[in-house]
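Structure incoming, see below.
Every protein chain except one is present and positioned as in the full complex.
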Amino acid sequence: MDLQSLKSPLAFLGELVPDSQLTPLKDYESWWLAEGTVISEAVDRAGTPWLRMFDQFGKRADEILFPPDYWKILKRGYQAGAIWRPFADDSSSLRMHYLIDYVTCFFDAGLGCPYIVSLSTTVPLKKYGTAELRDRYLPHLLRRDGTNWQGATWMTEVKGGSDLGANVETIARPVQQTVQSADRSASSDLWLLNGDKYFSSNVGAELAIVAARPAGAPQRGTGVPHRNHAQDARATPHGLALFLVPRIREDGGLNYFIRRLKNKIGTRSVPTGEVELRDSEAYLLGKPEWGIYLILESLNLSRVGNITGSVALAQRALADALTFAEGRVAFGKPIIEHPLMRRQFDERFAQLREARALMWEAIHLLDEVWQETPRYSDRYHLFRLIAHLAKYWTAELAVQFAKWNMEVHGGLGVLAEYPAERWLREAMILPIWEGTPHRQMLDGLEVMERKRAHEMLFQHLAPYVDQSDLQDISSRIEQHLQLAAEAKEAGIEPVFRDLAVFTARALAGKNR
Amino acid sequence: MDLQSLKSPLAFLGELVPDSQLTPLKDYESWWLAEGTVISEAVDRAGTPWLRMFDQFGKRADEILFPPDYWKILKRGYQAGAIWRPFADDSSSLRMHYLIDYVTCFFDAGLGCPYIVSLSTTVPLKKYGTAELRDRYLPHLLRRDGTNWQGATWMTEVKGGSDLGANVETIARPVQQTVQSADRSASSDLWLLNGDKYFSSNVGAELAIVAARPAGAPQRGTGVPHRNHAQDARATPHGLALFLVPRIREDGGLNYFIRRLKNKIGTRSVPTGEVELRDSEAYLLGKPEWGIYLILESLNLSRVGNITGSVALAQRALADALTFAEGRVAFGKPIIEHPLMRRQFDERFAQLREARALMWEAIHLLDEVWQETPRYSDRYHLFRLIAHLAKYWTAELAVQFAKWNMEVHGGLGVLAEYPAERWLREAMILPIWEGTPHRQMLDGLEVMERKRAHEMLFQHLAPYVDQSDLQDISSRIEQHLQLAAEAKEAGIEPVFRDLAVFTARALAGKNR
Amino acid sequence: MDLQSLKSPLAFLGELVPDSQLTPLKDYESWWLAEGTVISEAVDRAGTPWLRMFDQFGKRADEILFPPDYWKILKRGYQAGAIWRPFADDSSSLRMHYLIDYVTCFFDAGLGCPYIVSLSTTVPLKKYGTAELRDRYLPHLLRRDGTNWQGATWMTEVKGGSDLGANVETIARPVQQTVQSADRSASSDLWLLNGDKYFSSNVGAELAIVAARPAGAPQRGTGVPHRNHAQDARATPHGLALFLVPRIREDGGLNYFIRRLKNKIGTRSVPTGEVELRDSEAYLLGKPEWGIYLILESLNLSRVGNITGSVALAQRALADALTFAEGRVAFGKPIIEHPLMRRQFDERFAQLREARALMWEAIHLLDEVWQETPRYSDRYHLFRLIAHLAKYWTAELAVQFAKWNMEVHGGLGVLAEYPAERWLREAMILPIWEGTPHRQMLDGLEVMERKRAHEMLFQHLAPYVDQSDLQDISSRIEQHLQLAAEAKEAGIEPVFRDLAVFTARALAGKNR
Partner (left out) sequence: MDLQSLKSPLAFLGELVPDSQLTPLKDYESWWLAEGTVISEAVDRAGTPWLRMFDQFGKRADEILFPPDYWKILKRGYQAGAIWRPFADDSSSLRMHYLIDYVTCFFDAGLGCPYIVSLSTTVPLKKYGTAELRDRYLPHLLRRDGTNWQGATWMTEVKGGSDLGANVETIARPVQQTVQSADRSASSDLWLLNGDKYFSSNVGAELAIVAARPAGAPQRGTGVPHRNHAQDARATPHGLALFLVPRIREDGGLNYFIRRLKNKIGTRSVPTGEVELRDSEAYLLGKPEWGIYLILESLNLSRVGNITGSVALAQRALADALTFAEGRVAFGKPIIEHPLMRRQFDERFAQLREARALMWEAIHLLDEVWQETPRYSDRYHLFRLIAHLAKYWTAELAVQFAKWNMEVHGGLGVLAEYPAERWLREAMILPIWEGTPHRQMLDGLEVMERKRAHEMLFQHLAPYVDQSDLQDISSRIEQHLQLAAEAKEAGIEPVFRDLAVFTARALAGKNR
């Protein structure tokens, strides 16, 4: 395959994805090339948008002032089907969402976020919402004309996101305890939430799913890291439940407040803010004791979004490097023709194709399992392991390719005037959002330890790999799992990295 | 050695550097902790300084408007001895410069640049300037009270920096050809320069060394990359000469103009601009035909500065990660106590110490050779190889550690509000300035091919390493050098990286 | 008439302007309300646009990076007819241009500038260009689909704009003296310009008219202000000529360079820059010795544009004040209902209507005289006097109303978050551009002294005013003109102001 395919997301995907699936996206890609790119650059250049907190008559407004064009690029992806397409037929496949994400993130890495969190709001509403809630809200989310409501997923509070069990201090109270509303017959599921969310992506969304602690539920305070528990560590933060929170209260007022927008170095095309929940109306999703599972299910969706965005951004970084290397002349010829430079391209192109295979597998496995509810199947755990490996590895590639693109640009790489530095700023969220590498490794380790997910993985990969290679990595994993707890955790990094690369390479072979 | 030494540059250097050499810097480090840090943060936050191009009466001024505190942190390092100390005794050692650089770059990675380019101006003036030039300018550079003149090194033009031979279009004309000045008896060395410099670090400096092409000298236009030449590739750009250019003309006017300041993503504490040379008065340094050698000698100095700054920044990134990991609690304990996190720290700390050894060796070798003039000794070529390896490797570590520091910070890592993201922005100049990795590898390859510098290197390292390891790497290098030209260049990266790591590890053993 | 008419430019103009003339603008106003306003606010908020001086391959580009929506609002006015409408029929009326300007400036005060300078380029090209030039360039300027070329008028250099005779140092050389181009038969009128323009409005325009000094022409250096000359003071800067300068050279390269964009406090919707003319290809307009007259004719056009923009902005300031005063409650009722506030509105509304009458008269007189060439008619001089009075007075109102709007807003008036402060920033260009108040008074004085323009004015106003009032002001003017030169100049301000108010009031009576 030729390096030139780097320059188009659809061309690059086309090696793997049937044309019929990509056809609906051709207009979308063309639009990005013709109009979207320059808008995306301007949004990035404009930096953090302004928040107009009050209107001029003193009424709280919380209006986010993007360059007006922002809303155009945002809507374009919704129209293309970021939310509605997965539910447009009976296939139960989320694939079209991720393909749209891919194209989007090639052009604007931050914009994938509104789409994935909107999906991550739609899915639990569909799976766990009461009929009444679904009727009320789903049609707004699934509109096709760009006027759809957006979703958002707000879990993290100021003390940090990885240990939700300890750090979520938002309290939910059923409304009967708080408000006398005799005439609201169907509102038995109304709760009021109070607390502050610290990293609230796509703030301003019309609907959000929010992690909160029903009043009286325990907050874990044992001080013992979950890894040492004999029982299911995931059960520890069982005090959490998941709620649906609309932006507008039933009386028409604001239902949550945006304290401020985060001044981020990248992904400026998604507004991230701090949210104040103050007696905010909320609806419970699923059973309260399932809360942590619903949260993790939502993370599954966005983790695959992270993988998709990472591969797309990695492609973009190589594409830009290629364009530059074709145009920049040194020592009498374009630098792409210098042997070392060419070799560097070839190696990275190969890695990118392996990452693409890993991504594609994660999407397909998610499609198989996303409708499950607890207790989950083995296939679900296989998905989880692959998602951890893929999230870890693709985010790393995205950052390294973005860094390398800057090096290819030489001095221009560090100037704000040119786009090269942007991709590194954009990329840095990828290893961090939805769990740092550290987190992926430990959670991956856990699913191997407790669910033997590696065995399913090796079985899954067996058709595509040399069997002695498979034997080698399999033994290495088994040996590692025999280590004492502390050594096992401490030494996981090289094992996990090699497993990720092995898996990617194997899957690339499958798709060849 | 304890991780806590990461928090102080002098504590970390103290393992290697005799206390007597560090004592003069204790006040300097203390000042940074007490006052400098907050100023440095503010300068970074303020972004690119303003350029006031004209005063309000229409007179060209080219005044750079930093936050006024900037000048205070800038002067502090000059007072500490960034320029004067190397020349304060008869030792001919530049070591104190680099130690000051190290401390500086731990606190403000951009500020090392003014110091190193000032040194890189002082050294050729001292080595190659006429007695008249030295008398006129050296005292200004060597002042100890912070009122010293600054230097600058301006080579690169708009078409790029790596291929100076082709890309320097600035023309120098001896003044006799241009101006009738019968009464200026001593000015036989006065030239007038015309051209544009595109990446001019420390713009605004009172003196700069500038690469230009004496009128009539050939500009290489063969279109053949130098690597394929049988003869000395370095001789190709023999049309270049090196000039000393003051900021103020003899008649008191501006001698060069700042077209604009570059909007850089990092290193905002050094103003980088585009410079217009318009009949700018200039003085030839050395013989015209030596120009390219003088340029490369100047690069030697700044390359070691780049190495120093890289190790210092790598230390800083780990220091900040450590402070965060000690304070951030998850799953009941500070995250530094989580086994995988601790392991990641230990591995990086070991790498940092190896990098430090490589840096220290480069400084010592430079001290041996910096006073040489062409033709150079073998020792000079050994220095060159080590400098290429060290520049390549330490810059890579700086970037990777800065990236990792952001990951340790989690979501806070991508917020402009906190310092973690700054170090990545600062670090990205390090692999690029003074030659990208690509350039280091090719130039390192050349000095091995043409000067057999690897043989000297292995001899140099022999006392500190296992002999079979030495044999292995030596054979690998020799085999690589036997390859055909294109394959040799294309395949250099893994060989070169391993040689860098091997050398660093060996030298770390030496200093143990 | 009701205060509510303040909220729509067409409603307010409708009292004076026949509906048939306003009908074509209804869509334009509606578009501004629906879409344009929010874009205009975003462009202002974005501040000075970036200039991308080189593309990433080192080629000079001088690309102005506005938020992409900017181009949409810019084009909308061109499509509405800012340039093409005045030439769409045989009426020879520029009125539609100014009506479009009015609507535009109500919504975006800076945007009137591109339109008026484009007109000011089109008119001299049409009047004084050779048939060849007109054929080549007019069709580009007159396109109706928004793809038209833009014009620009660049006179001022770094030493200041009011004394062009002394301060224009740009030199024009006929091409025969500079370049050997035997084969370019028709290019006898090609000149090359060298110099720097300091306040270049609408920089980036495809065509500009530029004041330059044909090589060899005298630069006035007498040091004697023109007011004391017995002969025609306007003749003094007879060394200037007017040239047409395209953006692109005949060989496809850039014909002028943008050194930088000015960081202005307002009118950010017009890019203002510094322009470097470097052997820039140029075409002489009219006879060289007419240069200063052509420059002044161009000023006539933009001065009426300034008047139009001032009245529109003054209306906008009152409109915003009204909206706020209707919504803000204090002491139990909207502040518009407080008697003093209401009185302040009524007084300003009356002043605004007088200013409108003055504007309308200036437009009509311009229509009568804009096609004249030297020697001019009396009517031309009457126009000049009214234009000076109106420029002086309407700009003053615009600033004072914008200031007062801020006061009505109270503390919100000084916050960047709300629009009130914007209008003051926008307004401040109005008393300055096209001649400060100081300049208007002195030039107005001159046309009274030398052309007896006040006599024509009084004759013109006689039908609409009380004759004893007319007698009073007439005597006062005559007495003032009898004063010694220095006293006459020193004391002009109160006389001139009263004459402006008298004229405005009289004309408001005419139109009642």
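Going by the order they are written in, the chains are A, B and C; count residues from 1 in each one.
By our rule, contacts are C-beta pairs under 8 Å (C-beta built on N, C-alpha and C of every residue); 3 or more make two chains touch, one makes a residue touch a chain.
Please read these numbers as outputs of a predicted model, since none were measured by experiment.
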Displayed chains in contact with the omitted chain are A, B, C
Specify the residue from the set C:429, C:453, C:473 or C:504 that touches the hidden chain. C:429
Selected from C:146, C:160 or C:509 as touching the chain missing from the view: C:160
Out of A:159, A:379, A:451 or A:476, point to the residue that touches the absent chain in the complete complex. A:159
Where chain B meets the left-out chain, the residues are 38-39, 41-42, 45-46, 50, 52-53, 56-57, 65-69, 324, 327-328, 409, 412, 417-418
List every residue of chain C that touches the chain not included in the displayed model. 156, 159-163, 166, 198-199, 221-227, 262-267, 328-333, 338-344, 399, 403, 406-408, 410-411, 413-417, 421, 424-425, 428-429, 431-433, 436-438, 441-442, 486-487, 489-493
Residue list for chain A contacting the dropped chain reads 53-54, 58, 158-160, 198, 259-260
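Throughout what follows, only the chains that are shown with their structure count from here on.
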Distance from chain C to chain B - Cα centre to Cα centre, in angstrom: 52
Give me the residue numbers in chain B that touch at least two other chains, ranges are fine. 159-160, 198
